[in-house]
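Every protein chain of the complex appears in place save one, which is left out.
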Amino acid sequence: MSSNKVVLEVEDLGINFGGLRAVDNLNMTIHENELYGLIGPNGAGKTTVFNILTGVYPPTDGTIKLEGQVINGKTPHEIAQLGIARTFQNIRLFKDMTVKENVLVSLGVHADYDVVTGMFKLPKFHAQEVAMEDEAMRLLDVFELRDDCDKLARNLPYGEQRELEIVRALGARPKLLLLDEPAAGMNPQETENLMRTIDVVRKQFGISILLIEHDMKLVMGICEKITVLNYGAMLACGTPEEIQNNPQVISAYLGE
Amino acid sequence: MSGVVMFFMQIINGLNIGSIYALIALGYTMVYGIAKLINFAHGDIIMVGAYLSLVLLNTGMHWSIATLLSILGCALLGFTMEKVAYKPLRKASRISLLITAIGMSYLLQNSFQLIFSANPKPYPAFINLPSLKLGSITISSNYYTTFIVSVLLMILLTLFVKKTKMGKAMRSVAEDEGAARLMGINVDHTISLTFIIGTGLAAVAGILYSNCYTIISPTMGSLPGIKAFIAAVLGGIGSIPGAVLGGFILGMIETLVKAYISSQLADTIVFLILILMLVFKPAGILGKNVREKV
Partner (left out) sequence: MKKVSFKQQLLIELGITLGLFLLLQVLMNLGVITTYWKGIFITICINVILTVSLNITSGFLGELALGHAGFMAAGAYIAAVFSKSIALIPSVEFPLALLIGGLFAMLLGYLVSIPTLRLRGDYLAIITLAFGEIVRNVLLNIKFTGGAGGYSSIPKYTTFPWTFFLAAACVLLSRSLINSRQGRAIISIREDEIAAESSGIDTNKYKKLAFVYSAFFAGIAGALYAHYMGFLQPAYFNLDKSIEILVMCVLGGMGNITGSIISASILTILPEALRQIADYRMLVYSVVLIVMMLVKYAPQFQGLLAKFKHQKEEEA
């Protein structure tokens, strides 16, 4: 399914918070159109890895390359523009904006009309706004959110808020999408549906996805490659079968 | 008067106004530390304290009782203010809380203006101890009383926060409200207590201030209030020793600028210090950096 082209390459990544080594010596290679799982017990440093990859925290050491370009030290918006979009474990939507506007915010980054064009509603503004709106609707269709497009984001049910966050991230037109426990708080049925949609998204948009989960079983089913984190360090890395049979992983999970 | 004597006089002036700023800054810093709110109305409590004590003194009451009652009155006001205006908004956005606090400040100023008129009123100063003579320098009794009372209160407050159970509760709420609640600390009571202590200290500051300047008006609190806030930021907001340090530094800078550079530009310079401080070291001299959780 995935080609050999490398999208993200992480080398010897590490970060210190004061005296705490939150992530240590992490290596990871994500290929084009790959669905990659990052798992580990709670507190293993998974979200910290996301925060480093997206520029929220600058890494203490190591390098991150997106399609060969080093991105350490770049700001979160620069990294987003270069092609890494994300969702958050604790949902962060623009709650008092409509569902459609949430998507238009990230889509707007790719429009190029300037302030004056927008203020005076010049023709270029019209053309690009209409195009953006169409694209927003098409993205909302993926999660069947089209009918809710004029609702305020805060009025969506919990599960749909999580989905809208994914749509907004897709609006940033990422090469790599980071999903932070997208199924948190969902029941098994909803979770299964979501996982299926995520797989569809990956194929339809041709993007790579890095998925955080602490439920190992869930990830095993859909991910092609998995990295297991424990106490900030890489415990194992490989295909689901390799992970399942890795004695260290078994002891880390069963020994909990 | 020689240059040296003049300079010492200015230092004493600086200590005097500095100790008043420090007293007010303590209230700001404690409330900010615990309720994460810049209580704009805090400066106006100085004014309320001054007027309360004026009214009570005019009834012929002994100064000690008048002072005590004014402090209690301000503490009650602080308590009510928190319960009525701030507590319901604890979960709301910061900006709405701040707007409410600005509203509170204007409410106090303007209601006192309606009751007592906008005209300044003379204040019957009651601190009449003998002046202190140090060589050729004479220090009037308000000056050293202000200094001594302020320093004493700061020491008491520090001991209270460090040693008593309630003080420890305060510190834990400031550190992490959720965790404090889980540990069985009554967060509501702790916040109320913080407001009571903060406004009580502001009342003392108001009375000391009025004794020095002997003229009071409904807007007297706003400028010292803002300056005290700057002092709290300078020292590191949320830090008690920081507020004291910031208060004295600010009082000193302001006095020296007035004496040696320009009295008209003193406020501008103080505000510039605030901006520079916030730009280059927003955590203040003794404060610590906090990072937002993602």
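Here the chain labels run A and B in written order, and each chain numbers its own residues starting at 1.
Note that in this section contacts are C-beta pairs under 8 Å (C-beta built on N, C-alpha and C of every residue); 3 or more make two chains touch, one makes a residue touch a chain.
Just so it is clear, the model here is predicted, and its values are computed rather than measured.
Novice: Of B:Leu132, B:Ile155 or B:Leu265, which sits in contact with the chain we cannot see?
Specialist: Considering all chains, including the one not shown, the answer is B:Leu265.
Novice: Looking beyond the chains shown, say which of B:Lys91, B:Lys133 or B:Lys165 touches the absent one.
Specialist: If we include the chain that is not displayed, B:Lys91 is the one touching it.
Novice: I'm checking contacts with the chain that's been left out. Which of A:Asn27, A:Thr75, A:Gln204 or A:Gln248 qualifies?
Specialist: Checking each option in A:Asn27, A:Thr75, A:Gln204 or A:Gln248, the one touching the absent chain turns out to be A:Thr75.
Novice: Just to verify: which one of B:Ile20, B:Leu56, B:Met104 or B:Met170 makes contact with the chain not shown?
Specialist: Here the residue in touch with the unshown chain is B:Met104.
Novice: Against the chain that's been left off, what residues of chain A make contact? List them.
Specialist: Against the missing chain, chain A presents residues 54, 56, 75-77, 80-81, 85-86, 88, 92-97, 101, 104-106, 108-109, 111, 113, 115, 118-121, 125-126, 128-129, 132, 168-169, 171-172.
Novice: List the chain B residues touching the unshown chain?
Specialist: Counting only chain B, the missing chain is touched by 37-38, 85, 88-89, 91-100, 102-107, 109-111, 113-114, 222, 226, 229-230, 233, 262, 264-265, 267-268, 271-272, 274-275, 278-279, 282, 292, 294.
Please note the rule applied: only the chains that are shown with their structure count from here on.
Novice: Could you grab the centroid distance between chain A and chain B? Build each centroid from C-alpha atoms only and quote it in angstrom.
Specialist: 48
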